[in-house]
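With one protein chain held back, the other chains of the complex are shown just where they sit.
Letters A, B, C, D, E, F, G, H and I mark the chains in the order given here, with residues in each chain numbered from 1 onward.
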Amino acid sequence: MSTKPSRTLDPVPNPHPDREYVVEIKCPEFTALCPVTGQPDFATITFKYVPGPSIVELKSLKLYIWSFRDEGHFHEDVTNTMLKDFVKMIQPRKLEVIGEFGVRGGIYTTVKADYEEGK
Amino acid sequence: MSTKPSRTLDPVPNPHPDREYVVEIKCPEFTALCPVTGQPDFATITFKYVPGPSIVELKSLKLYIWSFRDEGHFHEDVTNTMLKDFVKMIQPRKLEVIGEFGVRGGIYTTVKADYEEGK
Amino acid sequence: MSTKPSRTLDPVPNPHPDREYVVEIKCPEFTALCPVTGQPDFATITFKYVPGPSIVELKSLKLYIWSFRDEGHFHEDVTNTMLKDFVKMIQPRKLEVIGEFGVRGGIYTTVKADYEEGK
Amino acid sequence: MSTKPSRTLDPVPNPHPDREYVVEIKCPEFTALCPVTGQPDFATITFKYVPGPSIVELKSLKLYIWSFRDEGHFHEDVTNTMLKDFVKMIQPRKLEVIGEFGVRGGIYTTVKADYEEGK
Amino acid sequence: MSTKPSRTLDPVPNPHPDREYVVEIKCPEFTALCPVTGQPDFATITFKYVPGPSIVELKSLKLYIWSFRDEGHFHEDVTNTMLKDFVKMIQPRKLEVIGEFGVRGGIYTTVKADYEEGK
Amino acid sequence: MSTKPSRTLDPVPNPHPDREYVVEIKCPEFTALCPVTGQPDFATITFKYVPGPSIVELKSLKLYIWSFRDEGHFHEDVTNTMLKDFVKMIQPRKLEVIGEFGVRGGIYTTVKADYEEGK
Amino acid sequence: MSTKPSRTLDPVPNPHPDREYVVEIKCPEFTALCPVTGQPDFATITFKYVPGPSIVELKSLKLYIWSFRDEGHFHEDVTNTMLKDFVKMIQPRKLEVIGEFGVRGGIYTTVKADYEEGK
Amino acid sequence: MSTKPSRTLDPVPNPHPDREYVVEIKCPEFTALCPVTGQPDFATITFKYVPGPSIVELKSLKLYIWSFRDEGHFHEDVTNTMLKDFVKMIQPRKLEVIGEFGVRGGIYTTVKADYEEGK
Amino acid sequence: MSTKPSRTLDPVPNPHPDREYVVEIKCPEFTALCPVTGQPDFATITFKYVPGPSIVELKSLKLYIWSFRDEGHFHEDVTNTMLKDFVKMIQPRKLEVIGEFGVRGGIYTTVKADYEEGK
Partner (left out) sequence: MSTKPSRTLDPVPNPHPDREYVVEIKCPEFTALCPVTGQPDFATITFKYVPGPSIVELKSLKLYIWSFRDEGHFHEDVTNTMLKDFVKMIQPRKLEVIGEFGVRGGIYTTVKADYEEGK
């Protein structure tokens, strides 16, 4: 029943490219499938970035988050994939992505990845 | 019934221009419209500044906050626009503006921008 | 840019009319205008109800909440108006509406109204 | 600079006289003078009532609270005086007034008075 | 009934001028009038200082706080005026004054000013 | 330097003898001496009463609390003595006195006594 | 160095035998030995009673609590023994004894026993 | 009845070996036996690491945690053994292991061990 | 009944003069008289020190705290006097004294003084 939404993050021209400022976006409604068991995983994904030429359009981010719903991903993989997609499509000066995953088999997992332009 | 309030911040002469002190103003009742969907957005806007020649008159700030009520703005844009308006009209030595926006599509956004005279 | 949304609450057939259960809906993003000063008021509106033949469709509730945005209402009036609209359009067995309004002139106001079928 | 505000509570016709509902109003910015020492007293005054033919207009309540500012009153007296004024001017079905007064001489005082129509 | 109390802070000889120590005084019962509307404002004022030749006598501080009761002052002004009065009358080595003001028009304001001898 | 304050509670005519209302007074600064060791005891004493013909004047209550400072009393005795003095001098319709005493020898003691007119 | 303290609770004539009031005594420093392993046990013992002809003298209670220090007792036994000793020596109208014991082998134990005169 | 699960941690190729990022895994369901008394011990074990060539597969971690169930281990030993097994099998760049053990004989124990590649 | 306790702090030979360690002592039951009004003041006094040749004997400290009971002292004075007495009689390597005083006239006061040997 779920139609696959797009895997793109739409850039919107940064309305204030002359300024260095910080945007923090928290998405508590991420879900994907476990690549091993095929069972649902849930996570809160947080993006914290300093915009470069663009900012991310929130509706496209919502669809992007949604696009993982029927795919299998390791926690570490999906967190870094999001980091790389965001860097490629939005070109931030700095970015941190944090994935906090729901308990599985009595185990809690959190993954943190970051990026800085020119490093 | 809503009459459009003015977009100006009234400066009041800084009663103590000889001193460097800090004023923090928190406005939990900001609302504007989403530029994409036209639906209401809500936010808490915080101004933290070191006054220069002027301080901001609070009633004009209340009207200024109100003046965005019927306009469409991106979160990043409105936060920086407020920073620039405040800098232009009140000429602070330092200023930080923080916009904490209400959840949209399961997504929480915070924008932080700051200014320092002569930087 | 703000187009007036409709003042209707769309009923959806109660999928379990044979059961008495409770639905609680919290709307922290209500805003209207003060009927005396024309200035914005803010509130959190909570609906707590036992469905009868119908449940309320959430998008219509969002638009309903939004529809007060440009109108002037007394706190007591808007809370009871919402109660009566909800009773008329959704026909709950029981309903409580609570409006918690933002501080004005150093005064905090909360209005609670309830309804029970056949009383 | 302080001009004496009026001692009246303006009734507004109860927009829903057919319903029994509750209005709770909290006023943390009450101040008067001690009738013995003439020094300032501070309190939080809470009004909780079921409206009859009228509701209280909030701006008049703000001025009413303010009107005690330069007068001397015993805690017990001011709390009951407010109860009686409210009953006389607003004619609620039920009313509770609570005065929580600032510490004096290491002593904390709270006064609670209530009224029910026809009792 | 209110007799205007004096605007002076009485110095008491510092009983231990040979030592550098810290005194913190918190006054949650400050009230003055708004210079624009004439309506009451409320605040908590905190003084934190290192005594020089004198310490402040607390009863005179209570009367000093009280003395603003019937005057109009901007938040920024009153906070700095208190700083300057305290410096002039008590001659502390260091002083910080913080004014946390009650919400007005949905806006919360805090003002912080400090002084250090010889700076 | 300590002059023995009086052991009387001054009644003030109940300004609203026609009403049944509640006054709660909390005194965290009670101290007396241990009748066995002569060492200081500390307690928080709370009076909760429904006034009859009189209310208690707070300054006299402060002095009354103070009057035990140099006397030896058992916890149970002082709590009931206060109850009886209050009943005799203020003639409340109802009264509850609670004494919460500071830890002694690793032991915490609380005493509760109450009175109701005509019982 | 430890001298065995006495196992008696000294009664003091109830200074107010005409009144029914409540005394609550909390003793967080109870320790005894496990009758099985001989190892230390720890507990908080609470006595809540309505005095009859006597009240308990606190120093004797402290020594009483202490007197169990070198004896072996089951949790259930010591709690009821204290109830019976207190009833016999102090003759309360009502008494409740609660023993909250320290965790042992990952197990937490609480024992409650009560008495009422003539029941 | 418990069949011994394997003592291995399965490495999965690090999907982003080019990046330094952090993975934190919390396991509140560890149990082993006390090597002295043979009685059950319980603990929460936390692994915090920066992946090298591999990440740990969570199901194998779950079985690894389980594999200690019927073995006797000192708290300090099991914590460091897990550190060393993890380093050997997963080759992290950095790793911290924390074991928080349940109370035993009234004693609470926590063990922290860490590793950094090339140190 | 109150006999004036001594104003001395008894030194006990530091059982471990070879070690630098910290002793923190909190006294919530300090009371003295106001030197201006003669009325009781209350405070919590905290001593934090590194022992030199001696440690303070706690019973003498209790009596020392008690010895101020019937004397008039300014908050700043008593705090520093305690610091100096402690330094003179116990000769600590380091000492901090903090006095947190009960609210008076709506004003809260805290005084902090410290000492370091050879400074």
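The working rule: contacts are C-beta pairs under 8 Å (C-beta built on N, C-alpha and C of every residue); 3 or more make two chains touch, one makes a residue touch a chain.
All values reported here derive from a predicted model rather than from experimental measurement.
Counting the whole complex, the residues of chain I in touch with the unshown chain are 12, 14-16, 19, 21-29, 51, 55, 57-59, 61-62, 65. For chain F, the residues in touch with the chain missing from this view are 39-40, 42, 102-103, 105-106.
With the whole complex as reference, residues 36-37, 74-77, 79-81, 83-84, 104-114 of chain H touch the missing chain.
Operating definition for what follows: only the chains that are shown with their structure count from here on.
Look at where the CA atoms of chain C average out and do the same for chain E: the two points lie 46 Å apart. Chain centres here are Cα means. That of chain C falls 28 Å from that of chain D. Taking the mean of the C-alpha atoms as each chain's centre, chain H and chain I sit 49 Å apart.
Touching of two or more other chains is recorded for residues 28-29, 39, 42, 102, 105-106 of chain D.
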